[in-house]
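With one protein chain held back, the other chains of the complex are shown just where they sit.
A, B and C are the chain letters, set down in written order, and residue numbers restart from 1 in every chain.
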Amino acid sequence: MRIAGKGLIDRDTQVSFRFNGTSYVGHRGDTLASALLANGLRVVGRSFKYHRPRGVLTAGSEEPNALVEIMEEGQQTPNTRATVQEIFDGLEARSQNHLGSLRWDLWSLNDLAAPFLSAGFYYKTFMWPRAFWEKLYEPAIRRAAGLGNLSPNADTAPYEKAWASCDLLVIGSGPTGLMAALTSARAGADVILAEEDFRMGGALLSADQVIDGQPALVWVEAALAELDSLPNVRLMTRTTVTGAYDSGVFGALERVGLHRAPDAHLPRECFWRITARRAILASGAMERPIAFPLNDRPGIMMASAVQSYLNRFGVATGRRVTLYANNDAARVTARQLMAAGVRVAAILDSRPDASAVEDCPVYLGAEVLETHGRHGLRAIQGRHTGGEFRLDTDCLAMSGGWNPTLHLTCHMNGRPKWSADLAAFVPSDGAVPGLVAAGAANGSFSTHGALSTGHAAAVQAMADLGLTAPDLALPTAEDAPYRLTPLWSVKGKHRAWLDFANDVTTKDITQAAQEGYTSVEHMKRYTTQGMAPDQGKNSNVAALALLADATGRGIPETGTTTFRPPFTPISIAALGAGGRGKTFAPQRFMTSDQASRDRGAPMIEAGLWYRPSYFPKHGETHWRDSCNREVSYVRNAVGVADVSTLGKIDIQGRDAARFLDLVYTNTFSTLPLNRVRYGLMLREDGLVLDDGTTARLGENHYLMTTTTAAAGLVMRHLDFVHQTHAADWDLRFISVTETWAQFAIAGPKARALLNSVLDQPLGDFPFMAVGPVTVGGVKARLFRISFSGEQGYEIAVPTRYGEALFRDLVARAETMGGGPYGMEALNVLRLEKGFITHAEIHGRTGAFDIGMDKMVSAKKDCIGKRMAMREGLNGPEREQLVGLRCKTEFGSGAHLFTQGTRVHRETGQGYVTSMCYSPTLGEWIGLAFVKNGRARHGEDLRLVDHMRNTDCLVTVCNPVFFDPEGGKLRA
Amino acid sequence: MRLTCPLCGPRDRREFYYYGAEDYLHRPAPDAPIEAWDDHLHLRTNLAGVIKDLWYHEGGCASWLLVTRNTITHEVLSVERVADRKGASA
Amino acid sequence: MPELIAKTALDGQGALTLIGTTLAPVDLGIITSIAPFAGQVKAIDTALKPLGLSFPPPNTTAASGAARLVWTGPDQALLIGADAPDLGTAAATTDQSGGWSALRLSGARVADVMARLCPLDFRPSAFAPGQAARAQLGHMNAVFWAEKDALMILTFRSMAQTAWDECAHALTALAARAGA
Partner (left out) sequence: MRYSGFKVFTEGLFGNKGWTPAWRDAAPKAEYDAVIIGGGGHGLSTAYYLAKNHGLRNIAVLEKGYLGGGNVGRNTTIVRANYFLPGNSEFYSHSLKLWEKLEGELNYNVMHSQRGQVVLFHSDGQRDAAVRRANAIVNQGDDAEILDVPTLKQLYPFLDYNQTRFPIYGGMNQRRAGTARHDAVAWGYARGADQLGVDLIQNCEVTGIDIEGGKVVGVQTTRGAIKAKKVGMVAAGRSGQVAAMAGMRLPVESHIMQAYVTEGLKPCIDSVISFGMGHFYISQSDKGGLVFGGDIDFYASYAARGNLPMLEHVMEAGMTLMPMIGRAKVLRTWGGIMDMTPDGSPIIDKTHIDGLFVDAGWNYGGFKAIPASGWCMAHLMATGQPHEVAAKFRLDRFRTGHLIDEEGTGSQHNLH
């Protein structure tokens, strides 16, 4: 319930929200947890394995119990920490992981079966009968496990990612972080101060402390006002630094819109990549629970959380609160509760020699042995140096001491070191280059320690950066010593929880040790200790201590498991912002794109490009109708296709020819001026990289064409060969792919069509010629090349004229009985001619396989030449390129067998790479790789395609089906 | 992870394409024995520690880079342009 | 004879102004790549003199009037806003005019918009007028340079729409924050 006069919430602003369908009212400045506690709700969730009722344990992002689903229209966010979620008008939350209502969860029967569900039980059973695992046991386990529910709907909300750079990143805005930020800001450094909470101030918001003789908040506000006024400081609230990565890169998650109703444009979250020259980890410390019997009841909370709800949110977490602690620091909670008028039932201090000055019962040498209250704590039983006791209490505030929040220092494989003084792990120096931990994160638990180490860390960071921090008077603050006697667990007949979130108890740890899972990693993996949403933040150290105890080793010898990124979980949507839908990869459009779409062409992805599949006409019911028609344009009249996606690389210099001779298997230094030559390019491992034509535009000037798919690959390859093997050659090259729109014009009437658009009619322009032309006054390049076997040209104009030329060419072609053709027709045309694409040169084929070994010049070296000669890449055992023909349909991907042999991997003779129906030949044709194929032309092979239920005979033939002599090309 | 391109300055790792060990720089003579080529293309010292390897500033200036770095810590010790090495040419 | 009408990739796309920041497509006209051969920079500088330009050092631009020469890589720069002089055999030159699509981003929040698109720090303190960079816009290779009052962005023409969409999206999200 609320306590008048306490807290930083805005009492004037009421916020209404719903939890499990019931409306509640809180205040601006409340988290969902504080608002629920203020409304007297204790059970907020169910545990993972035993489905025990659970309440709020902490007041921070490490919360293991109070995980809820946040509901929206058609969407929901599972596993949301109620301790982090701010309330807003209209917030709708509900509890998760129960079958039936939160109060009567049917899965809680698991709790009764707990003796049979001990650590690793599932590895030892469910093995017989075998089929039952998948059909019965596993589905049941899966349904009961898990936590919240994901919506089945696409998450269409906005998210973003962003970058930031700074001199100094300060992580955490408590006294340490504020002091570090002030120091470095005054030194003139470019500073980012990142704070996970929605309000800066860290522990000072909750602790009710005094700095420089005034309430700490006065100092906090003054510091923030100064920082906010400085142009070299960026303050980032609601921003959790989630990971430390190489070279000073940090990941951080900003909760941009989670504290308000959804908005169409406002990102829910932003994932930041912050590059910092130096960083100060001022993330404070986390209080740790005590594993006493039945320590998981709602109402049993961290002492610091009780303090935080009291001082920051003005909420009393109980009417009769008990404090159970092993250290001096936690006593403050009891004192502050009493000062605020909350009754403290008793202070239980595990240390027999601790002080007893408070105005309430103080039991020394105390331990809690049992707790009562199924749906919320009612009473506890225990003993102390004076005997046994039973206390009626509805809230137990526990403190087993503090662990520095050092997780980020482990992200680059740094191992923390054990401090016997603190009974805690502390960061190792230099674990993350450029980052130092200060304040409580480094084991300085007093406010004075925080301020002074924060200052010192900043002074050092400034010195590293060559900046001088001006003198600054350190504010005065409490400097109480941190006195603690370790207390990890209390033995008793009931289960005592370590990992609340994964339902791991102390017995599980001892059982793991008993079964030989004594390595800390084995223990973790066997018991699942520390693998839950809090990643062991609340429990790992105690679990280690118990394992150390069970194995007779010390904690340092036992070692720790590794904290890995992220510090707190990050939504896939935030990390993958920009990935959803079309924005996953850039879209590349040809200049003819709109013209093709205007004609109803389905556009298909070709790498990043979009290309027209075919151009449907009225009355055509199948894509093949359109395709056949477009093929006939080219075979009988003239067809026009946009081929601009092919890579084009302009190569110049006195060594250009020499360079081409090195990267191609064949020779280009002998290519006459104004001529084009087909070239084959190998990878250095001797297999085919790419093919294409290269034109000689001048004595020292070439234009290389690559396939669409390999354009980037080839550019990288050329850069490599140039810079590593030919750096001092006289050579410059640059991509001109985007500079030119290029159109294939093919067919018997191609020349006529060309002549109708060229400013000067074409003179003698033989096959494989290239030369400059003009179209409507625009300078263009004309190539006489063909990918169809017909008389073919490709005309290239500057891209800005591409669309106009395409529309013009198509319109003219149509008046000549032709028209545009798309990828489908292009594929048929090339197959009829036996031209290969990356369906054939798929990375496993060599020049020998495609019958081009003669193109590997014997007179010169080239990239890939030596490795292409390896025995395994040559000879009759290799699958070689052949043609296939058949009267019935067959498909690519079918496998081929010698007639009469069984169909098995061992007897396979090859496979089909490409196929089509050839309207020109009136049958089904394809390309295939067949063992010793070139010697098998004329043989009928059995083609088997289990996927398409095809089993037929196909005839092996020359891969060039159409015009094998090439007369039409040269016509 | 960031690399400092000698031309472009410190840049995020995502601008770079990784190729492999510096062995790729030492192309054997065309008639060298197959063992030399096997060494060049396939066999790797694969050191856990400081190594040199090849990166390409594909999202930047298109320089091929020889990077000296530690494969255990990811510390980058130096970056040089392959084309600027002494005696770089074939 | 066909009448070829020139068209830029973002033909018809108007400017977008939000929170005092404007994203606009720009037609830069003629663009020529200039790649000096070894030892030829001096000769090129002589040839560029009439334009008031000299070959820029890495990561910089040279500007004079409407003409600018933007460094785009080792031994490579783009000449923008002027016809290329005859460089003879001193350099390899290619026409790049239609190959690039240009966006101009100006106003108060340029650096914040860019922080959503590129790892480089585009705050004026880190990327001042006269500086140029080869880097990526999202997943696209790009050329950037800072002018006195704007950041210029070149991407491949075929990706112009994606470049526009990504910049516009970043600006819109930023504006939503300002309104929140």
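We adopt the following convention: contacts are C-beta pairs under 8 Å (C-beta built on N, C-alpha and C of every residue); 3 or more make two chains touch, one makes a residue touch a chain.
Everything numeric in this text was worked out from a predicted model, so none of it was measured.
Student: Among the chains in view, which touch the chain not shown?
Tutor: Visible chains that the missing one touches: A, B.
Student: Using the document's definition of touch, tell me which of A:25, A:109, A:145 or A:971 contacts the absent chain.
Tutor: A:145
Student: Which of these, A:507, A:696 or A:942, touches the one chain of the complex that we don't see?
Tutor: If we include the chain that is not displayed, A:507 is the one touching it.
Student: Using the touch definition from the top, which of A:2, A:161 or A:942 touches the missing chain?
Tutor: Considering the complete complex, A:161 is the one touching the chain left out.
Student: Which residue from A:426, A:785, A:867 or A:956 sits in contact with the chain not drawn here?
Tutor: Here the residue in touch with the unshown chain is A:867.
Student: For chain B, which positions touch the chain that isn't shown here?
Tutor: Residues in contact with the chain left out: 1, 12-14, 17-21, 34-35, 38-39, 41-48, 51, 53, 55, 71-74.
Student: Given the full complex, what residues of chain A touch the hidden partner chain?
Tutor: Those residues of chain A that touch the unshown chain are 48, 75-79, 97, 115-118, 121-128, 130, 133-134, 138, 141-143, 145-157, 159, 161, 243, 245-246, 249, 251, 271, 273, 411-413, 507, 511, 514-519, 521-522, 525-526, 528, 531-533, 535, 564-566, 569-573, 575-585, 587, 604-606, 683-687, 838-839, 842-844, 867, 870-874, 891-895, 903-906, 908, 911-914, 944-948.
The working rule: only the chains that are shown with their structure count from here on.
Student: Between A-B and B-C, which chain pair shares more contacting C-beta pairs?
Tutor: A-B
Student: Taking each chain's centre as the mean position of its Cα atoms, how many Å separate chain A from chain C?
Tutor: The computed centroid separation for chain A versus chain C comes out at 31 Å.
Student: Return the residues of chain A touching two or more other chains; collapse runs of consecutive numbers into ranges.
Tutor: Residues 273, 275, 728 of chain A each touch two or more of the other chains.
Student: Mind pulling the chain B residues that touch 2 or more other chains?
Tutor: Where chain B meets two or more other chains at a single residue, that happens at 12, 58, 62-63, 81, 83.
Student: Enumerate the contact residues on chain B facing chain A in the complex.
Tutor: Where chain B meets chain A, its residues are 1-3, 10, 12-13, 17, 19, 24-25, 27-28, 30, 32, 34, 37, 41, 54, 56, 58, 62-64, 73-76, 81-85, 88-90.
Student: Please output the residues of chain A touching chain C within their complex, sorted ascending.
Tutor: These residues of chain A touch chain C: 158, 160-165, 190, 256-257, 260, 263-267, 273, 275, 578, 583, 585-591, 608-609, 650, 652-653, 700, 728, 730, 732-734, 736-741, 757, 759, 775-778, 797-805, 808.
Student: Write out the stretch or stretches of chain A touching chain B in their complex.
Tutor: 245-249, 273, 275, 412, 433, 684-685, 715-716, 719-720, 722-729, 861, 865-867, 870
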